[in-house]
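What follows is a single structure, and I will ask about it in a moment.
What follows is subunit A.
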Amino acid sequence: MLKKIRIVTALLILWSLTGLLHAAPLKMATTTSTQNSGLLDLLLPAFQKQTGIEVQVIAVGTGKALKMGRDGDVDVVMVHAVAAEEKFVAEGYGTDRVQFMYNDFVIVGPKSDPAGIKDEKSVTAAMTKILEQQAKFVSRGDDSGTHKKEKTLWKAANLTPAGSWYIEAGQGMGKVLQMASELDGYSMTDRGTWLAYKGKVDLALLNAGDEKLSNPYGIIAVSKAKHPDTNYTAAKQMIDWISSEPAQQLIKNYRLHGEPLFIPLLLK
Partner candidate 1 sequence: METLSAASYQALYLLFSGDSALWTIIGISFSVSVRALIYAAPLAILTAFLLAYFSFPGRRLLVSIFNTALSIPAVVVGLTLYIMLSKAGPLGEWRLLFTQDAMILGQICLCFPLLVAMAHATLQSTDRRAWETALTLGASPVRALLTILHEARFGLIGALVAGFGRIIAEVGSSMMLGGNILNYTRNIPTAIALETSKGSFAEGIALGMVLLFMALFLNIALGQVQGKGAVSQ
Partner candidate 2 sequence: MSADTLRPWLKMQDLTFLRGDRTILKSVSLDIQPGELTLLTGQNGSGKTTLLRILAGLQKPQQVQFEFAGEQQKWRQSYRFLRDQICYLHQQPYLFDGSVSENIAYGLKRQRMGRQAIKAKVAEALEQISLEHLAQRNSRELSGGEKQRVAIARAWALAPRLMLLDEPVSNLDKRSRHICYDLINQLQQQKIGVIYTSHEPQAGHLKINRHLHLYEGEMTTKPLTNEKAAVVELVKGNPNQSRG
């Protein structure tokens, strides 16, 4: 009996040691919309195949992702919020920032389009109409990259959304689309989430293509100077790899529900 226990114990210790033999995993904070797009499921295995580095993804809101970087809880951050990224780097929390791809945001709304924005080319005109008609608009309201983008657009159009028609949900993109569908409201979403949800919600794509709706993605290593225990080497490897030709080709060829989603920025 005692012998058996010894054997089991020894095996347990051996098994726990095997974990140490692997290369230390790379912790990456990213946004839920990035993870929901499915792109990481394509990129990360390719990266691991080439470098042997396992990537652990923590999908949260942009604000939280950057905060995790600031606190040194992760090694690398992949987000889409230009101003916040620049601030993050300027304050010394991040290094080696690269903008490596972009996709775009779209305005969706009820199929009946009560505010009549369908034929507007410019997103500013569309949003003005929504505000004038006081048509329901469901905002993320969670300080996420998408929410920041939306606020920028209102500001650029010189509009201040307020009132019972402007619904600040404080939830993720998918949930906000469901709410817009249930409440017959408009919303702004990244194209990835829209493609994933368009079959499940009672909404239509009503405005897209304006330059202002572009959504560039950045990847930033967490500063080794601020957090010496960070896995900077692996983070740098990740950034170099994602800027490389093969990775950029993968991004270009990625399809979600048969439609291209991301446009690589570093493809020569």
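In this text, a contact is a pair of C-beta atoms (placed from the backbone, for glycine too) under 8 Å apart; a residue touches a chain by one contact, two chains touch by 3 or more; residues count from 1.
Keep in mind how these were chosen: all candidates are chains of the complex that A comes from, given by their letters.
Computed from a predicted structure; not experimentally measured.
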Of all the listed options 1 or 2, subunit A is touched in this complex by number 1
Subunit A residues touching candidate 1 in their complex are 60-61, 63-64, 66-68, 70-72, 141-144, 167-171, 175, 179, 181-183, 202
